[in-house]
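With one protein chain removed, the remaining protein chains of the complex are shown where they sit.
We just call them A, B and C in the order they show up, numbering each chain from 1.
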Amino acid sequence: MGKLFGVVLAIITVVSAGFIVAHVWWMPVDISTIGPRIDRQLDETMLATGVLFLSSQLILAAFAWKFGDDKERKIKYFPGGGGPLIVFAIILVGMEILVLSFVGSKVWASIYMTPPEQGSLQVDVAAEQFAFNFRYPGPDGKFGTVHPERVRDGNGNFFGLDPENDVDARDDVIVGTLTVPLGQPVALTMHSKDMIHSFYVPELRIQQDIVPGLTIPLHFTATKVGKFEIVCTQLCGLGHYSMRSFLEVLPQDQFDQWLKSQSGD
Amino acid sequence: MDNTGTSRVLGMKANLLLCFVLLCIVGIEVFLTYRHLSTETLLAFLLVLAFFEAAIAVTYFMHLKYESPNLAWSLIPALIFVLFMMGNMLPDAMRVLNLRVIHW
Amino acid sequence: MSSPEPAVHHHGPPQSFIRKYIFSLDHKVIGKQYYGLALIAVLAGLILSWLMRIHLGWQAAAIPLLGKLSPTGAPGNVMTPDYYLSLMTMHATLMIFFVLTTAPFAAFGNYLLPIQVGAEDMAFPRFNMMSFWVTFVAFVVLILSFFVGDGPPLAGWTSYAPLSSVGGVAGPGQGTGQTLWAVSIAIFCIGQLLGSLNFITTTLDLRTKGMSLARMPLSTWGWFVTSVIALLAFAALLPACVLLILDRTAGTSFFSSAGLVVNDQVLPHSGGSPLLWQHLFWFFGHPEVYIAILPGFGIISTVLPAFARKRILSSRAVIGCMVSIGFLSYMVWGHHMFVSGMNPFSAVLFSLPTLIITIPATIMVLLWLGTLYGARMRYTASALFSVGFISVFITGGLSGFFLAQPSLDTYLHATYFVVAHFHFVMALAAMFGIFAGTYFWFPKMFGRMMNETLGKWHFWLTFIGVYCVFMPMHYLGLAGNVRRYAAFTDNYLAPLIPLHRFISISAFFVGAAQLIFFFNLFWSRFWGAKATDNPWEATTLEWSTTSPPPFDNFGGRHLVVYHGPEEYGVDSDTLEYVMQTAPEQIKTT
Partner (left out) sequence: MNEPEVAVGIDHETWNEESPYRIPSRKLGMWLFILSDAVTFAAILYAYAFVRLATANWTRPFEVSSIVNGVVMTTVLLVSSVTTLAALDAAKHNQRSRSVTWLGVTMLLGMLFAALHIREWIKMIDKGWRLFQNPTGGPVLFGSTFFCITGLHLMHIIAGVVAIAVVAIKYSRGSLDTGHVESVGLYWHFVDLVWMFVFPLVYLMNAK
């Protein structure tokens, strides 16, 4: 039985790892400035854990193969006892933790603990059961004030604006797709109307929950032109699976044109 | 069935005295309350005093002092550890305060 | 200083059926009751996972009879997205609370802990009985929530507010169903608090002569550490659930902030924060996952030496690892909240202890491997599940290593990578612990052997099957597949559907393999070969008594312990193993 276990486990291990090594299913292209750093962090972790995965599973397989119930053989104890193993584990894992979390914390800090760059494009995000809405401040650069009691999804007043009395609100551009210029930093301020939602663009490599009652900041810079999906990753009710929108990255000139056309009408 | 060693626990006189001490601490707390301290200072004072009171109650009223030290060494650090860890949620409360929007 | 009072002997053998089998004070009966409850729950959870997998592979599939079960949830036998979420919520709640807390901890712990320390019963038999019946009530309430008019709860096992706190306006399932969910969990907390209090006291007070702490079997240590964690963790979940119930029924707003707008209506809540629920929940939730796995560690560390016929490599270190994992489990809960809107600096603070937990885990894995080295492993079904445990725990733990880094969690959070992670450590490792324990202790519990051939078939089909089910979930997660999605057909995830179908088919296969286990269990219960007192030639105290043990466990004898719990392979020729109770002294190293 032990031999069989060794063989089966070895096959499982190699096949499982094979799919990872071959990148059969893998992350989509990255389109943000922090993407490469996250990918590198992932690759390093994958390498480290991959080595540990292969070695520990294969050692298990080998031991199962070798040390079956053989009446001839005398029981052997692990040379040196548990002590060296413990020290080995502490040193090996300890080093790995130190290195990875040192590098990783810097990546993390650069996404979540730094303010957006000066002059970032400001976009206000309102998430609701089951849609995202985006708001650009328009030519005046100011967002109109939000009045929850004025929210009417039916006539498109997703942000509860009051254009009659509020000058800032009159030129706000409200759209359902997040359109951003290529290579320009974007600073989102995110709100949720009802439940917790989450803003996730796999290609951007960032994810952030949108908590009702809070203004959650998030910033990124897109580096590739294209149209990518924004999905909600926080369970928010029956339509959770269908809650999504698009991120459209346009070259600067096209973006300017687009914004103008939007605020025109 | 008596295992707390009657002779060692405090007598009733001492207990009354302790009770008086505790009442005095409560008095101090009330006094501080009306000293117009800042919320943080007041909180700090009150917490320290409350822990002091609790320590008296646990040690003498609940006779922890007269039990095997193992008991105190198991219970008190465990509780303090959990209380301390729970404190980790408070930085978030500050953040909630700072990011809070009046409207959604 | 006088003696502790004899806490046992409160009760003699009961005569009536009700006192004997239903409201029994006997820890062995209570242990079996817990086991039975876990079996019912696991069967339900398994069927739910099948239904979920059908829906995930084939969105439009009609599932016969489902429409009968829930006309609104599955009109025309086709599952609606909200019903999918309800099934998922129920699946997880049943599995985590009613299987993984009850089976390895409450069931095995109840049955075996007193025997393993040489006690006649638990310290508080009455509390013990209450613990089970309270848990049972919690189970009934949970099942009720499945059948209420406005639909079963669908907020996931984490029940994040405000989805779970604002009531029916939040959508289907958020009415009565969600309230019942919270009530059920609150009741469950009380049951487990009673249980863990009992476990701790029994372990500390009722050890028989010679059973020093260092001589306790590692499984006892596992249950002991678990009960300490449970005592503190459930105590924190209880008020959280009460506050949630108040939010839902009394109009408070602990977990809901101001200005929530649903259907253009502003809800009357103000002032609270959803993050508060997350903190309270995960303060319990993370220790809970170690409540699920620590008994498994203990069981494996007891079973493995018995079949390897040698001592575990440094049992002191194993105890140390279990204790430090228990300790660390209170410092890491924020790793579930890296991207939740939590203070990003806290994320770094929570990440470090999370990573540090991998050190004791690694030590333990290495010690198990070191135990296998040079062993004369008898590959029974129980032994197979023990080595299988090591394998799946390694796989699951390593994916935890990714998630523990906030910089990677920002990509991987809420994807199937997480689903893969926790199924490997929980649904597989902890379950394999239950299986190893079941095959190992069944003879003791029921006086009959389980069928080994069926057991081996069960192992092979399960072991290969679960890798087919859950390994691909890592790939899905890396490809950005979001979890808790009822459908993938019309978005970027559509190309992954073939992989989902493969997973589904494997899941049917694994589920079917469990039927072998259920069959084996019931068949062996009545028609299995009679078990001897010590069929595995193991050394701990439960093997020094009859199978099954008499009412007072040792038939009026009080055993005296002279040896550590795992004196195997002492001297291969004359003395292959030494019972803990064997009087003559042998050299111990």
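The definition used in the following text is that contacts are C-beta pairs under 8 Å (C-beta built on N, C-alpha and C of every residue); 3 or more make two chains touch, one makes a residue touch a chain.
Just so it is clear, the structure is predicted and the values come from calculations on it, not from any experiment.
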item	value
Displayed chains contacted by the hidden chain, counting the whole assembly	B, C
Per the touch definition above, residue among C:130, C:155, C:170 or C:193 touching the missing chain	C:193
Sole residue of C:39, C:238 or C:381 that reaches the chain not shown, by the stated touch rule	C:238
Missing-chain contacts mapped onto subunit C	1, 3-7, 123-124, 127, 193, 197-198, 200-201, 204-213, 231-232, 234-236, 238-240, 242-243, 246, 250-254, 268, 270-273, 276, 279-280, 283, 534, 544, 556-560, 562, 579, 581-584
Residues belonging to subunit B that touch the chain removed from view	1-4, 6, 11-12, 15-16, 19, 22-23, 26-27, 29-30, 32-34, 39, 42-43, 46-47, 49-50, 53-54, 57-58, 61-62, 67-68, 70-71, 74-75, 78-79, 82-83, 86-87, 89-90, 92-94, 96-97, 100
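Here is the rule we go by: only the chains that are shown with their structure count from here on.
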item	value
Chain contact topology (line, ring, star, complete or other)	complete
Contact-richer chain pair (by C-beta pairs counted) among B-C and A-C	A-C
Euclidean distance of C-alpha centroids - subunit A vs subunit B, Å	43
Centre-of-Cα separation between subunit C and subunit B, whole angstrom	36
Centre distance in Å when subunit A and subunit C are each reduced to the mean of their C-alpha atoms	29
Per-residue overlap in subunit A, given as positions that touch at least 2 other chains	148, 160, 193, 212-214, 216
Shared interface positions of subunit B, touching two or more other chains	96, 99-101, 103-104
Complex contact set, residues of subunit C against subunit B	1-2, 5, 228, 232, 236, 257-261, 273, 275-276, 279-280, 283, 327, 330-331, 334, 341-343, 345-346, 349-350
Subunit C - residues contacting subunit A, complex	80-82, 85, 154-156, 160, 162-163, 170-174, 256-262, 264, 266, 272-275, 308-310, 313-314, 317, 339-341, 344-345, 347-348, 351-352, 355-356, 358-359, 362-363, 365-367, 369-379, 384, 387-388, 390-391, 394-395, 398-399, 401-402, 405-408, 410-411, 413-415, 456, 460, 463-464, 467, 471-472, 474-476, 478-480, 482-488, 490-492, 496, 499, 569, 572
Contact set on subunit A toward subunit B in their complex	126, 145-148, 160, 191-193, 212-217
